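What you see is the complex with one protein chain gone and the rest in place.
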Amino acid sequence: MAANVRPPDPGADGRGDLPPHIAAASLPRRASPASERTPVYAMVGNPNCGKTTLFNALTGLRQKVGNYPGVTVEKKIGEAYSQHGRPMKIIDLPGAYSLAARSPDEAVTRDVLLGRRADTPQPDRVICVLDATNLERSLYFVHQIFDLGRPVIVVLNMMDLAQRAGIEIDARELEARLGVPVIAGEAVHGRGVVELRLAMSRAELPLPRHRWDVPAPIAPAVAELQASLSEGDGRPPLVARAEALLLLTDFDTVRVAGSTPLSARTTGILDAWRQRWAGQGTDWSGTLIKSRYDSIHRLCHDVTRRTRTQGPSLSDRVDAILIHSVWGWLVFATIMALLFFSIFTLAEYPMNWIDSQVAALGDWVKSTMSAGDLRDLFTDGVIAGVGGIVVFLPQILILFFFVGLLESTGYMARAAFLMDRPMSRVGLHGKSFIPLLGSYACAIPGIMATRTIEDAKDRLVTILVAPLMSCSARLPVYLLMIATLLPGDALPAGTKAGIMLLMYFLGTAGAFGFAWLFKRTLLRSSPPLMILELPPYQPPRFKDILRHMVERAWLFLKNAGTIILAISIVLWFLTTYPKHPDPAASPDVQIAHSFAGQAGKVIEPLIKPLGFDWRIGIGLITSFAAREVFVSSMGVIFGVQAGDDNTAPIRDAMRAAVWPDGAPLFTPLVCLVLMVYYVFAMQCMSTIAIVKRETNSWRWPLFQIAYMTGTAWLVCFAAYQAGRALGF
Amino acid sequence: MNADMQQIAALAIVALAVLGLVFRRRLRGRRKSCADGCAACPTEKLRR
Partner (left out) sequence: MSSAPIPLSPLCQLPAGRTGRVTRLTGDEGFCQRIREMGFGEAALVTKISGSSTSLCLVNGMRIALNHGAAMSILVEHLPAAAR
């Protein structure tokens, strides 16, 4: 694709064509070129048009990318260097269809562009990323951006896809018509990035020249509102005009005004005009949108050419199967089954290897150090705790590989499509399933992803149930319990995968059930309307997936090396001190005498009805930090208890554990009940913190802890008592 | 290393671990409220 960067041309800045107020307002800025202050660029465009890919290419950052709308839900700031080595600040913004924001992620974009965020400078220049396969719709948002009166650079992204679809765009003609640099390229292949950097390096950038007359019936209202907004509400002149136009685009002023309420004068003017139009039967908002689209349509007609009409594309043919009402579900189930099966089969070899290395390390410490507390701290605290959890790294990597596949191919949006029907039964729509599916990896990005949900109550319901989806931190707990439950390798991996699938199913069913309950009681609202764009399929981008896997692996190891290490050490202390007066006391007696033992005895009555003893209780408490801490806690507790000469895997020590009366502790029933407990219980401080931030109050996270952990207790109680009654 | 020395060393490490847990927030630096530096997290410090 040809680079279409125009050489700097002092005469072609387009100022002559602009309405006088825009030209005037931009004069001071242009008189002093951005030599002192770092220029701030905003990267905007429709959802899933490749903004973050371009942002990563420019800044060298590694923000998450994926092939579904709504990957970026918060602004990201990065730095790039101009051709002359000057720093430039770039703000990557969530995708939006319009400045009249309908969801919290779009509101972020609106607020940054209108200069309302105190923590973010108002962008000096705007990079508009356009999806070349969908020029008309992309240009609608650009059209609104033009109203801001900032210099704009247009990037025509996905030119290869457009060409394949039989759309030819004359970038030069588009540039001439818009009066701003237009760069054609493909961000995924790095094409156009150099040209974009060159354009960004220009000291002077022209203002958009595209002429568009506000429809006559609305023009006087725009002028009046603009005056009121700049005088009464203190908006800068250009922002005032853009905001006036937005107020006349959307019925809901809150969507435009956001958290900065309008002055009484502006509201009065707005209401007066709306009443007048209502009396005349003028569809004011439709008129404005239509007028923009008419102007865009003429433009597109002149710059695009269809080389052939579009038949069913490859994506359509794939979709015929993947969103089929029967085949689609079959494929979905197969993907899930394959995921769990590979967690058990593929992970086994690296897991055994890590296991043997951890054991060898423990043996080495034992053989080189003389007996004493420090040695015990290392073997029973550090190695048993951290080693016990690091073993599960391969499984976590496999999970993230699968999630990455789903995210980068475009399947996420299809899963949302497929799930729309079951979701509508509980009162949500398919879009809510994207955050839920993301929560299989980790509830935190899942909860962030709810920002794409328009309705505040639906969003809250989704946030409340998202942590019920089994996240990657539960994986080690499930795996440990399944290993304890089904010893040896004699049993086929299928059985183990089946139990795991059951737990994931239980969590998902719980999420649906509670969503149904909340939508009917606490957070009643009418059934939501869903509109979701399905991106074309892409071959998976293994580089991105691998990068994401490495990031998650690093995070997992970092957690193991910091928080889990510290908790393991503290737990070792609590299980070792105070020491029993008789130094020859058996490890069982010693641990019962320790702080942890005494504390455990206090809480035991609360969990005994679930079949858990105080040692499991300690694990439940420590795993409030993060669920996987349960595994390391079991490692420490049973490591301490096993005494000196044992470096066997935790599962063997656990299998040997007994109640004081000699009955085995980890019966199959208890193992299952414990897994069920982790399915439902809210055991993650990070999630609580993120829910607090996203809902802006302590009310909902506290409610979440209460309802989830309460449910966990009740379900486990019922399951354990029923199991006992049935003779298990 | 005799048993007493080992005990002192072990207790010192435990004390360090406790301090680390207590001052976790501060040690982690400016990242607030989120222990999970996932890519979707806005408070995640951007690296070059």
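Letters are used for the chains, namely A and B, taken in the order the chains are written, and counting of residues starts over at 1 for each.
Criterion: contacts are C-beta pairs under 8 Å (C-beta built on N, C-alpha and C of every residue); 3 or more make two chains touch, one makes a residue touch a chain.
These numbers come from a predicted model, not from an experiment.
Counting contacts over the entire complex, the absent chain touches A. Interface note: of A:Q163, A:S263 or A:S285, the residue touching the hidden chain in the full complex is A:S285. Per the touch definition above, the residue from A:I323, A:M481 or A:I688 contacting the chain not shown is A:I323. Contact with the undisplayed chain is limited, among A:D147, A:E186, A:D250 or A:D613, to A:D250. Contact residues of chain A toward the unshown chain are 97-98, 100, 102, 133-134, 136-137, 140, 165, 167, 249-252, 255, 285-286, 289-290, 293, 310, 315-316, 319-320, 323-325, 413, 416-417, 420-421, 424, 429-430, 527-536.
Following the convention adopted for this analysis, only the chains that are shown with their structure count from here on.
Rounded to a whole number, the gap between the C-alpha centres of chain A and chain B is 26 angstrom. Within the complex formed with chain B, the chain A residues making contact are 59-64, 73-79, 369-377, 442, 444-445, 448-449, 548, 551-552, 555, 559, 562-563, 565-567, 569-570, 572-573, 626, 685-686, 689-690, 692-693.
Those residues of chain B that touch chain A in the complex are listed here as 1-3, 5-7, 9-11, 13-14, 17-18, 20-21, 24, 33-42, 46-48.
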